[in-house]
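To start, the structure itself, in structure tokens.
Missing here is one protein chain; the remaining ones are kept as they sit in the complex.
Residue numbering begins at 1 within each chain, and the chains themselves are lettered A, B, C and D in the order written.
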Amino acid sequence: MAYFLEYSAVGIAAGGVYALIALGIVVIFKSSQTFNFAAGEMMTMSAYMFYTAAVTFSFGIYLGLIAALVGSVLVALVIERFALRPMAGRPYIAIVMVTFGIGSIMRGIMAMIWGANELQIPAILARDPVWIGELFIPGKTARAFAIAVIIVLSLITFLRYSRAGVALRAAAADQITAYSMGIDVRKIVAFAWGIAAITGGISGILMANVNSLTPHLGVVALNVLSVVILGGMNSIGGVLVAGLIIGWLEAVTGLFLGTEFREITPYILVLLVLLFRPTGLFGGKEVERI
Amino acid sequence: MAAALEIQNLEVVYQGVIQALAGISLQVPEGSIVALLGANGAGKTTTLKAISGFLPLENGRVTSGSIRIGGDNIAKLAPHTIVRRGTFHVREGRHVFTDMTVEENLVASTFAQRSPRSRKEAFDEVYTFFPILSQRRHQPAGFLSGGEQQMLAIGRALVADPKIILLDEPSLGLAPLIVKDIFEIIARINREKKVSMLLVEQNASIALKYASYGYVLETGRVALEGTTSDLGKNDDIQKLYLGVDTDEIA
Amino acid sequence: MLHVDDIQLSFGGVNALSGVSVHAEAQEITAVIGPNGAGKTSLFNVISGFYKPQKGKVVLDGQDISGLKPAARAYCGMSRTFQNIALFHGMNVLDNVKLGAHTKLKSGVLSAGFRLPMTRREERDLGHEIEKDIIGLLELDHVAHTPVEDLSYGLQKRVELARALVMKPKILLLDEPVAGMNREEKREMSRFVLDVRRNWQTTVLLIEHDMSMVMEISDKVVVLSFGKPIASGTPEEIRTNPEVINAYLGVGDEDTASSEAAE
Amino acid sequence: MAHSTATTAPASRPSASRGLYWNATFLALLLVLPFIAPRYWIYFACIFGINVIATHGLNIMMGYTGLLSLGHAAFLGVGAYTTALLQIHLGLPVYITLPLAGLAAAVIGIGFGLPSLRIRGLYLVIATLAAQFILQFVFIHWESVTNGDVGLTVTPPEVFGIALNTEERMFYLILFVAVLSTLFAVNVIKSRVGRAFIAIRERDLTAEVLGVEIVWYKLVSFALGSFYAGVAGGLLVYFNHTVNPEQFGLMQSVFFLSAVIIGGMGSTLGAILGALFMTLMPEALSQSVLGVGDLLAIDTASFLVPLRETIFGFLMVAFLIFEPRGIAHIWARIRQKYLQRNAAQ
Partner (left out) sequence: AEDTINWSVHVDLTGPASYGGIPQGDGFKSYVEWKNSNGGIRGRQIDLQIHDTTFKPDVAVATYKKALAGGRVDYVFGDSTTMIQAISPENNATQKILTGGGSFASELADKENYPFYFVAGATYGNQLELLVDYVAQSAGKDAKLAIMHSSISLGRDGIEQAKARAEKHGIEVVLVQQTKFVETDVSAFALAIRQAQPTHVLVHGYSFAVWPEVIRLVRDYGMDDTEFMGSMWQNEYEKVLELTDIAEGLVGINVFNVNSKTSDGEMMKVITDIHEARDPNFSGFVRLGFLDAWMNAMMATKAFEMVIDEGKETTGVNLAAAMASIKDWDTGGMVGAPVTMTGQQVGLGQVIRWGKVDGNWAPVPVTDWMKVN
């Protein structure tokens, strides 16, 4: 039982980073109905930029972090401007494929710049463990969780209590109409990509702190897709809950079923949930009339 | 009286080849309602889109001519800037945000709001004009009936406090009583708030009643213009738009 | 012919229809009118099976079809047009129309994939029929191969009608067929509807806000308001019914309702 | 014109006989290909043929019916394993294993399709992604049947007593199946079934009211698309002699998606052209852009060759942005020009 609790705590903590990555995907989706399959590559590139700034150019951690995030935002804006803006109004399948293409471009570029080597990035999270009563939570995991949850919660609050949330959804639903109501759609979409770059960047750097930095860092983004769907594509709050659920589920799956099942349990859960709620746990029902 | 809106020799081409407007000129004097009539495909909607800056979004382009609002040429401005400067386009076919609630639809419109009045005040005004929207305010707009959606579309314009409203077929799908109500509301807004209107309407009889001046488009050109009382007496108008001979159908 | 009995339909708190009954006699044109949000389209949706009412039943030709799915109702000879044009983009006009005959054809995947004689015959006959009865009647010949999204609003409405007609329905539901058309076009559409009724003995249910059309072509009018029936009768009775005037037409309706009054 | 394959536009009718003529010439060319082309080409022609079949399947689901799938490769896998198992354990011949491979994939496809019926759009993407991962998990971990990572080995198929143990011989089998599946797809699409598919893609609710049983047709589409995948998978085993889980990864599913999109969604010709493009492009890129073979300065290779991935990405994005209706549309335009010029003369 003690172990069950410990696994649960560790799993939930790991889920924080899932939620953070998923948040970036959802924000973009909310703004432009674009499902970003390049999220993994964006994360990875941020971590590489952090490495370059902090290690290669010896900026140190803080400046390096700022430089990496600025770099990530710039990359995101370029992607939005040149690859996705021209796709406005196209079928979502085509847009999904564009993000696949961007992923491919980014992988190639990263390989050209940074090679295939693993790199060790400077530690940004303290290691000393955190105790919750009897429960021992590894320091990095706990701190990564705290950072992730704080960011997610502040974004939720911001989007709920400012008009930005409505503007995002308006832009996604119907660009022309959004324009007709004075919403600067381009700015909104760019804003969403910027947010996604920052959340993705931070999660990439957090992850590189746990693993070493490799070109494959981004493959976790595939798992995060299940988080996004479980939460309900356009529910930012749902993403947080779903991230924690999936993190927890993976940990206890390892405990009860064997670790190899971790790879598919999130997807089985998602399939089951979709059976009963076709738009995820917290996704709004699709509005349709004829 | 100064012109709130003035268009000169406007030409518009879609997709680089389809000429939709072949040089039209028109004026909306400050504080007046001007009607724009014409058959399907004549270019009425295109004219409005040119004014509100939507053409580039639909692969269309103004190839020559000028559009002045309050004296400024706005031809190069982005659509959201044009709205924020006070020209609100209520588009043909409602275009409400279906999965946002009625109230959120109104909130979205506050991005174009020019006056300092509070959001609540603006919304209340809309709800007074259209009480049914007030009952539905927390329902997704997609579930509204066709006419209710039309009301919401006009309501959004009210929230923005524009100087000019471009109305594209506001009566489409509305019950007769509501049509009259809506036109009363339009007239009231025009009167009380000094909002100028450019009105596209298939229902010519009512358009001519509420407007003071009218233009008739025919394949991208102004075929006819004049005060509404003159137009009402024109034979062609009578035949095509006001129409009488119903007995021949049955 | 079509009996809709005591329908109760609500969405959450909204009562879209409460206790609505409509009886459409065979080969008559029955108009359903009423203020916006009165539940007219909802009524059509109940009839075509798209909405499941909480109470009430739909009887077509003596058969209770309340339990049938929308597609099955189409197989019973019911077809309709939609208030917001609902054509299939990515298909040309002809294919849109052909789709309307889905319930009349039989080919399955295998017979279609191998193009067995049955499929070939079926498609050929359908082609002829459309050419003979539909395309010409609705003057769509010159746009038969145009993608529907390139058509103007009015033409699209006509394609919708064609699609609904190709199955030669026993009962046809028309939801605001002339919205957005000018007087001239409205008149043409009215004529089509009358022709259809005459040629194929079709029963028609019509929703329309254009009173001139309603008054001219319908045999009977049913008025809904806030989900409840408030009147029914001949056009003449309805026009003068004070309750209807009050709820829907408005007094002194010279601008909108009746065209004669325009002068 | 992207739909020119789906509909018989009258404009193309006068040239129908000419089209037949061209098709016949083309087919004749294909038949003699093994005698005139280098072996290496035959190899690619075979791969191309298999990809065409699989791409048709995905195009039926995604291009025509709007059921986007990220799990197509896994269904190839189902077909592939079925074929291998039927041959290994029951010794069944190719003309039985291939249809059964298709059927097995169709059944599993329906299995995953059933829960997906209520799901739409991107939710369906993830549901099919789940299918991809779950099936791959089964391929890897059901060791007693699939032999895990090691996979299974088969012997060359025999047709009329001839062992198809060379690429040239396999080529004819693949050609036959590819042509058959192309014709079948074209026929289905221009029939009542095909119209129902498109109607579902465009507006499923409306379609239902007009009498299209959407649940049924979605399942038909799932089944048909998976059937194609299964057959392609079966051919793939025969061609490679082996089957193992790595062949059916997510990237392979993305490969077919790209083929459908680049070729032109909802166009049978597009599926063929897209498969061609995707089969040849990696090769063409190595050959023309980089000439890796000669590029034995390894250090530069490590820099230059990721270029290929980058260029692939750029091509894909550029296609989607500038030619959204795919190669089929480019082709249609070229043809149009050609016809016009001929007409002018």
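Brief remarks on what is shown
In the analysis below, contacts are C-beta pairs under 8 Å (C-beta built on N, C-alpha and C of every residue); 3 or more make two chains touch, one makes a residue touch a chain.
What you are looking at is a predicted structure, and each value in this text was computed from that prediction instead of being measured.
Although it is left out of the displayed model, the omitted chain contacts the following shown chains in the full complex: A, D.
Residues touching the missing chain, restricted to subunit A, are 3, 6-7, 10-11, 13-14, 17-18, 111, 115-118, 120, 127, 129, 136-141, 144, 207, 210-212, 214-217, 219-220, 223, 247, 250-251, 254-255, 258-260, 262-263 (touch as defined at the top). Mapped onto subunit D, the interface with the missing chain covers residues 38-40, 43-44, 47, 140, 148-151, 153, 165-166, 240-242, 244-247, 251, 282-283, 286, 292-293, 296, 298, 301-302, 305-306, 308-309.
Heads up, the rule we're going with is that only the chains that are shown with their structure count from here on.
For the pair subunit B and subunit C, chains touching both partners: A.
Counting steps between touching chains, the shortest path from subunit B to subunit D takes 2.
Note: centroid distance subunit C to subunit D, computed from Cα atoms, is 42 Å. Note on chain placement: the centre of subunit A and the centre of subunit B lie 42 Å apart, centres being C-alpha means. Annotation for subunit D: residues 203, 205-206, 209 touch two or more other chains. With touch defined as above, residues shared between interfaces to two or more other chains in subunit A number as follows: 286, 288-290. This structure has the following touching chain pairs: A-B, A-C, A-D, B-C, C-D.
For subunit B in complex with subunit A, the touching residues are 52-54, 57-58, 78-80, 83-84, 88-89, 91, 95-100, 104, 107-113, 140-143, 156, 160.
Contact residues of subunit C toward subunit A in the complex are 41, 45, 50, 82, 84, 86.
The residues of subunit C lying in touch with subunit D in their complex are 48-50, 69-71, 74-75, 79-80, 82, 86, 88-92, 94-95, 98-100, 102-103, 105, 107-109, 112-115, 119, 122-123, 145, 147, 163, 167.
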